[in-house]
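Right, one structure below, let's go through it.
Heads up, one of the protein chains got dropped from this complex, but the rest are sitting where they should.
To keep things simple, chains are lettered A, B, C and D as they appear, and every chain counts its residues starting from 1.
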Amino acid sequence: MISALVYADETAVAYDDLASARRAVGTTWVHVAEATDDEIDAVVAAFDLHPLAIDDVRGDVRAKTEEYADHTFVLIKSASLTPGETTFEKEVRTTPIAIFIGRDWVVTMSTGAAKPVQRVMDAVERGDERLLHRGPDFTAYRVVDVVVDAYFDLLDDVETDIEEIEEEVTVSTDIETLEKINDVRRDLLSFRKQVWPAREAIGVLARGDPQQIQPQTEKYFRDVHDHLVQIVDLTETYRDLVSGARDIYLNTLSQSTNEVMKVLTVVATIFIPLTFVVGVYGMNFGESAYNMPELGWTYGYPATLLGMTLMVAVMLVHFRRRGYL
Amino acid sequence: MISALVYADETAVAYDDLASARRAVGTTWVHVAEATDDEIDAVVAAFDLHPLAIDDVRGDVRAKTEEYADHTFVLIKSASLTPGETTFEKEVRTTPIAIFIGRDWVVTMSTGAAKPVQRVMDAVERGDERLLHRGPDFTAYRVVDVVVDAYFDLLDDVETDIEEIEEEVTVSTDIETLEKINDVRRDLLSFRKQVWPAREAIGVLARGDPQQIQPQTEKYFRDVHDHLVQIVDLTETYRDLVSGARDIYLNTLSQSTNEVMKVLTVVATIFIPLTFVVGVYGMNFGESAYNMPELGWTYGYPATLLGMTLMVAVMLVHFRRRGYL
Amino acid sequence: MISALVYADETAVAYDDLASARRAVGTTWVHVAEATDDEIDAVVAAFDLHPLAIDDVRGDVRAKTEEYADHTFVLIKSASLTPGETTFEKEVRTTPIAIFIGRDWVVTMSTGAAKPVQRVMDAVERGDERLLHRGPDFTAYRVVDVVVDAYFDLLDDVETDIEEIEEEVTVSTDIETLEKINDVRRDLLSFRKQVWPAREAIGVLARGDPQQIQPQTEKYFRDVHDHLVQIVDLTETYRDLVSGARDIYLNTLSQSTNEVMKVLTVVATIFIPLTFVVGVYGMNFGESAYNMPELGWTYGYPATLLGMTLMVAVMLVHFRRRGYL
Amino acid sequence: MISALVYADETAVAYDDLASARRAVGTTWVHVAEATDDEIDAVVAAFDLHPLAIDDVRGDVRAKTEEYADHTFVLIKSASLTPGETTFEKEVRTTPIAIFIGRDWVVTMSTGAAKPVQRVMDAVERGDERLLHRGPDFTAYRVVDVVVDAYFDLLDDVETDIEEIEEEVTVSTDIETLEKINDVRRDLLSFRKQVWPAREAIGVLARGDPQQIQPQTEKYFRDVHDHLVQIVDLTETYRDLVSGARDIYLNTLSQSTNEVMKVLTVVATIFIPLTFVVGVYGMNFGESAYNMPELGWTYGYPATLLGMTLMVAVMLVHFRRRGYL
Partner (left out) sequence: MISALVYADETAVAYDDLASARRAVGTTWVHVAEATDDEIDAVVAAFDLHPLAIDDVRGDVRAKTEEYADHTFVLIKSASLTPGETTFEKEVRTTPIAIFIGRDWVVTMSTGAAKPVQRVMDAVERGDERLLHRGPDFTAYRVVDVVVDAYFDLLDDVETDIEEIEEEVTVSTDIETLEKINDVRRDLLSFRKQVWPAREAIGVLARGDPQQIQPQTEKYFRDVHDHLVQIVDLTETYRDLVSGARDIYLNTLSQSTNEVMKVLTVVATIFIPLTFVVGVYGMNFGESAYNMPELGWTYGYPATLLGMTLMVAVMLVHFRRRGYL
């Protein structure tokens, strides 16, 4: 699905035909959403794009900035957190968005829907002043900016998950909680894998290395770069929070085992000796007067019960002092 | 709330009107506390501040130093440790303070109360000699210095918390102790997130890169930079102390489980065999003379009791040797 | 086993004799598979290769790029995951492939089968256009590219193993699962040991440092370099996944111990007191009317049974509330 | 307490008066031990020392080297391991020693006793040849060298502690052992905090950056720098040893719990079934001939005892095979 837009001064005109869009005066923006191989080939031919860059559009590669003879290639990944297929709940889905910046044209391509690009394109069509005047590099900046802003939304989702986990860990020893923790850890891992190269790639633009980036646009890319640095920071912070939550979870489990053991110990320690005592008076030595005279005593039974009650009382006090109860 | 101050040589004069403050001879300092959008716009217009910097004043971004055409923008965060909203006890609250340093003016802005700035402004109004003579960059230094000094107060609070935790961990296995540990860990994490970029941002000033920083002021920024390095060091040290406390806590719990197990083992090991013995003489084989002759012995009962007492004695000695008692 | 190929413009000719291949016009490619010492010596003499490089062909050294007077030496390791000899299941097997790039010749050598080289050689013989025209450095690039692509296959195998492990860890506490985890950890470790130096070595070529690398080939090496960076990234991510799986495994074990303890505690806590009660009424105090009057009561037995049933009911409710059941 | 010494060629003369010491020909060394504010002010005035450096003399800051207009400021911390105030046994005490190196003078200041400086001063007074001839930077080197040598003594103390701990951990599960481990960890942490900046600060001198450092003195500072690098290495190694000791300690505890559990399991597993058996023959079914005929058998009792002995024998063999005994 190829859309072409040529804009200059105050108007933006949509073209159906790639060739005439290329010839029109102004900044030409060609966008290919859900790009098929034929569409890619057509655009590559029209703008003489470098074949290695095209391989990257199709493959699953890291974000990058590459300078070619007469155009700069920027690959950025849009990312969102979606329900996954595995036992773990969610996963980070990414769509690569390729941006080629030429002298007076910009080409964007994606094998996915590339909604962020669409949003910027709509703004141009509506005649957004900031975009119309500032050339192809500023358009590229806007696309990158929208993609990076969506990273913050993803991190907000992650934060919500972490807060939910933090509430669970102090009360639950359910293995599902650990799986949630691991799931968030995976998400952060796989997100970080996207963000680190993006930071590097945008850093090249922020330093204004490629000749297609005008001096006044550098500061804008520097701003996006700052956002990416902040995102990397947040990712690290969230990783630390998740690892703290995991510690509490594991401790809750140890705590639980400790509690269970205390219950067992208290019950066993109280009743096992008592059972021994009643066992003694269950022995059949009672036939001769000398053996087990207690059995013949008038108050033998109540005395035994009283003795056992005292034993229990002593033990309860003892256990309370040791903090078992 | 806009305050404007113009100071030269020996006097500092407060102005109500931004425009006349701008025109007055001397160093013009405009401060906007609890800045509203209108106030920000007014100051931006008066001093021609860069729009990207203004976005940073409003947003929640990292400390930074950015050089623009005719002014340098420094963003620093004042931080304090306050009771938080979550189950965890305290949290690090930060207020961004934006400082714009021009040739003969300095603008400070904050969406919060920005008490540190107020304190420096008071000193200027009182006619503090050091501040009156040395130009806008030295004023900026003083603001940064006051903000960074407050970081040490925050770390003192953290240290007090750590000391309290260190006393608790050797006696308590309460999960609240672990939550306290996690809370401090979070605080240090979130504080470090503020300090690292601050160190970088002030490093730029300490190297004297921006042209608004005079050579004799560099050393002062270098001093603040040294403080920030020390603060980063302290933060790392506290993280290590907290992690040491956590180890002791977890060990106290294992220790407790171990103790509980020993009690159970001692009691069960002593009484279960005894219960078996008394069970033997509770059997009903006693009808024929051949079966269970012990029951007929004159001293059968006392002999059994004696035997069991010996068993207990042997076990107690054994357990004492193994260190269970 | 020495193969020699000379290719120019549109044809590739195989030569049996090293000397005449060296003299022929075009790019000369000599490949030595399963190289014996004699074969190596012959090729070294024909192309005047540096002795230190030859030591590296025979030894087990890290990937490297070394520039000599008139040729560049690249050592790359082809790697695959194969069933190992130890108790641990699989291991990473590597074969060093040495590539010498001269002005109009390229020499490849390996003490192993070096299938990736063979595949490129076949493509040249079949007359692959891209390879015929672009000189020895492009041929070297193709060999490196095929080797690096095989790294992705190895990582796919590792990913399959990790997925299998992730399914196992939540249900099994078998020590074999931990051994599988350790096995994958070892594989990743030993693979990373191969990839890091490769990244560095190809980086030298990507920067175009050696004079044998033509400017238009640099971008291709840069592409391989990007792949290696991505492979390093993947390796780190997989290490993190494995470590997450290990955490879940260890937790499953703790969980299991906790469960076992709960069962024991519930059973013991219910029956030990009951056993005590029945023990009481097994005592032989019953001879005088005063002692143990319960024994004489008409409904003594059913009352005791009822009492015990109530005790059990109370305990079951209690345990359910504490989450033991 | 101000001491002043002027030395040249072969003699060192002590002066009471700061002003005349300053005027005398030769290298002037002024040392202020247990410096009061008045003393500091007097020396600052006499040598025109930079105010920021003076703040560092009084405060608790990191080691540093700072170059001012006509003198270089070096701050180094002397460190020793002393019994601490907290529950943890020892702590690292540091005293800052400030060294100002001028063209023909050196000033040393400390708010503490600064014994290392005193030792160097005594050597000068005794007429140590090496020191008399080589100027103020060599004197500074000697002071730094003596301070750094004392670091090795501190690490020797730490090593002794670690050896003691390593002996304890395999036999004791006492929580005091863990506290000792944590104490040493704290000491190393707080020592490392001192050594890292010192390494950096002396590195500046080793590179001979400040103009007060003569080329022939650089090598000596490089030697001290090497010592500091070695000290950092040792600190890291000791940290690893301590963490290894901690692992063994924790394992000893797990080991102990495991042992306790085995004892309990063996005793309970042997006697609980036996108690059941004797319970069977304690049942009162014996009234009719059909019920419990065993009770009437002539050898019923010995047969039961024999049966139980066999059960015990089987279990003991079983437990020995499983390694419980």
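Note that a residue touches a chain if its C-beta (ideal position, glycine included) is under 8 Å from a C-beta of that chain, and two chains touch if they have at least 3 such contacts.
What you see is a predicted model; the values in this text were computed from it and never measured.
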item	value
Chain not shown, its touching partners among those shown	C, D
Candidates C:112, C:208 or C:300 - the one touching the absent chain	C:300
Listed residues C:1, C:45, C:113 or C:189, member touching the removed chain	C:189
Touch criterion as defined above, residue of D:26, D:136, D:210 or D:282 at the omitted chain	D:282
Contact footprint on chain C, counting only the chain that is left out	50, 52, 55, 61-62, 64, 66, 86-87, 173, 175, 178-179, 182, 185-186, 189-190, 193, 197, 246, 250, 253-254, 256-257, 260-261, 263-264, 267-268, 271-272, 274-275, 278-279, 281-284, 286, 292, 295-296, 298-301, 304
Touching residues on chain D - with respect to the absent chain	163, 166-167, 170, 219-220, 222-223, 226, 229-230, 233, 237, 240-241, 244, 247-248, 251-252, 254-255, 257-258, 261-262, 264-265, 268-269, 272-273, 275-276, 279-280, 282-285, 287-288, 290-292, 324
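What we mean here is this: only the chains that are shown with their structure count from here on.
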item	value
Those chains which touch chain D and also touch chain B	none
Self-contact between copies chain A and chain C, residue sets same or different by half	different
Superposing rotation of chain C relative to chain D, computed on C-alpha atoms, to nearest 5°	145
Distance between chain centroids, defined by C-alpha means - chain B, chain C (Å)	39
Chain centre separation (chain A, chain C; CA means) in Å	24
Chain B, residues touching no fewer than two other chains	254, 257, 261, 264, 268, 272, 275, 279, 282-284, 292
All pairs of touching chains, each written as two labels joined by a dash	A-B, A-C, B-D
